[in-house]
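Left out: one protein chain. Kept in place: all the others.
== chain A ==
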Amino acid sequence: MSGTLLLAMAALAGCAQHSYVMLADDSGGRGAAVLGDEQRVLDMPGQGMAIAPGGQAFAVSDMQRKADFAKALSAQPALPERFTFHLAPSGELDAGAEQLLDSVLLAARRRDYPVVTVIGHTDTLGHRAANEQVGMRRAQRMAELLRARGLEAMELRVESHGERNLLVATPDATAEPRNRRVEVLVR
């Protein structure tokens, strides 16, 4: 018991001297931090590493994490919400869209200063420039639909990522229904 406490205190004292980074969540294996010339990789959740050259990975105790980051974490705003509308080959919205539209309106209403971004996406079939336009038209239609339903937002942005933001990775010139979609980000 006292040994654990001593160890924890040693860890606290040892690391408090340095600037460090810790990985709090690895987002299902995709998250990591890389240091210096990308030679040092931090990919284990709960571990920290001094930022200065040569720092090794160490476990960050709950106590230390709380002492260092409780305030930064409590200042974290409500996370952005993302809604994905899939499109039929005809470009029409699918059957689940009605309910999803209501969810978007509700998410915006829950925020004091909602910023809503509507982003159109395509698959990789066709030319890149043409797909950017197709994505923009999809996003504009969705934005009109949201406005018609009475969406109130401090800012409504309409964008297209064309074929450059795929949900499912495919080679070029590939029809993939899951990539034909409109995303709405409420933040």
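Criterion: contacts are C-beta pairs under 8 Å (C-beta built on N, C-alpha and C of every residue); 3 or more make two chains touch, one makes a residue touch a chain; residues count from 1.
Rule of thumb we're sticking to: contacts and distances are computed from a predicted model.
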Looking only at "Monoheme cytochrome SoxX (Sulfur oxidation)", "Phosphoribosylformylglycinamidine synthase subunit PurS", "Electron transfer flavoprotein subunit alpha/FixB family protein" or "FecR domain-containing protein", the name UniProt gives the absent chain is "FecR domain-containing protein"
Touch rule applied to chain A and the missing chain gives residues 17-27, 30-36, 38, 42, 45, 50-53, 65, 68-80, 82, 112-113, 115, 117, 132, 135, 154-155, 157, 160-162, 164-165, 185, 187
